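Only one protein chain is missing; all other protein chains are in place.
Right after this comes chain A.
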Amino acid sequence: MKTQNNRAWFLVLPVLILVAFNALIPMMTVVNYSVQETFGDNVFFWQGLDWFQQILQSERFHAALGRQFFFTALILIIEVPLGIAIALCMPRQGFWVPVCLVLMALPMLIPWNVVGAMWNIFALPDIGLLGYTLNHVLGIDYDMTQDPVAAWVTIITMDVWHWTSLVVLLSYAGLVSIPDAYYQAAKIDGASNWAVFRFIQLPKMKNVLTIAILLRFMDSFNIYTEPFVLTGGGPGNSTTLLSIDLVKIALGQFDLGPAAAMSLIYFAITLLVSWVFYTVMTKDDLN
């Protein structure tokens, strides 16, 4: 078991200093902006909580937040089961294992703006492979720059392409760690494939799935670069997710106050949802 030792703080100190420097100082700046008004030239006026009130009541924020939750929910519903299914079907040993792993990890290692640019061209109606195939071979009317539904399908497909492998890699790592003895015992008991999955594989994958789901939640909730490069938030505002809206306000219009207030609300929501995920998924460990 672990021993009580408060000198362990010294070992954590470097991390603490580095992360605190990186997190607390910018955070204080954001809090500072969120309660002030500025007219440029670094002249600030106390504004109180007006910005928070304004953001919380604005239609625009509600719409962006709604789209964001819709996006993240879809991503988790599609990617987690799909990732587990693919991991279950992968070979467990031999030459093909490293080949599969390397090929599957490839999309994750492409810079985010390249992913966006690549899918943008890939999906263009007349010159892209996807757009051309859909329009001219399958005869489906598809244009993500005009049709909001097409834009959503493209963004979701792009994210599934980009990140399902994270779930696959983590689930696979969880699967290969299960000792053979478990499977042999299940075989003797005459357990069905489903029972093996439900009572052996899934519980054993729980730890890695926790990190996979948390990472996928956090990253999809904060997604910015890929959808921005792909559609720029369009057509109209149909794919303007929360981060895109935030950057539009902060860097586009230089409304620092509202942008800061919005950031803090955004951060609080992410924190709350992650905390719920974290507690629910790790609650058995604490007992």
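Just so it is clear, contacts are C-beta pairs under 8 Å (C-beta built on N, C-alpha and C of every residue); 3 or more make two chains touch, one makes a residue touch a chain; residues count from 1.
Everything that follows uses one rule, which is that contacts and distances are computed from a predicted model.
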{"item": "The complex's invisible chain, by UniProt name, from \"4Fe-4S ferredoxin, iron-sulfur binding domain protein\", \"LarA-like N-terminal domain-containing protein\", \"Carbohydrate ABC transporter permease\" or \"GMC family oxidoreductase\"", "value": "\"Carbohydrate ABC transporter permease\""}
{"item": "Residue among A:3, A:57 or A:192 that touches the chain left out of view", "value": "A:3"}
{"item": "Full-complex contact with the absent chain, from A:98, A:139, A:190 or A:236", "value": "A:98"}
{"item": "Chain not shown: contacting residue from A:56, A:114, A:140 or A:195", "value": "A:114"}
{"item": "Chain A residues that touch the omitted chain in the full complex", "value": "2-9, 11-12, 14-16, 18-19, 22-23, 25-27, 29-30, 85-86, 88-91, 97-98, 100-114, 117-119, 121-122, 126-130, 132, 136, 161, 164-165, 168-170, 172-174, 176-177, 207-208, 211, 214-215, 218, 221-222, 224-225, 242-243, 246-247, 250-251, 256, 263, 266-267, 270-271, 274-275, 278"}
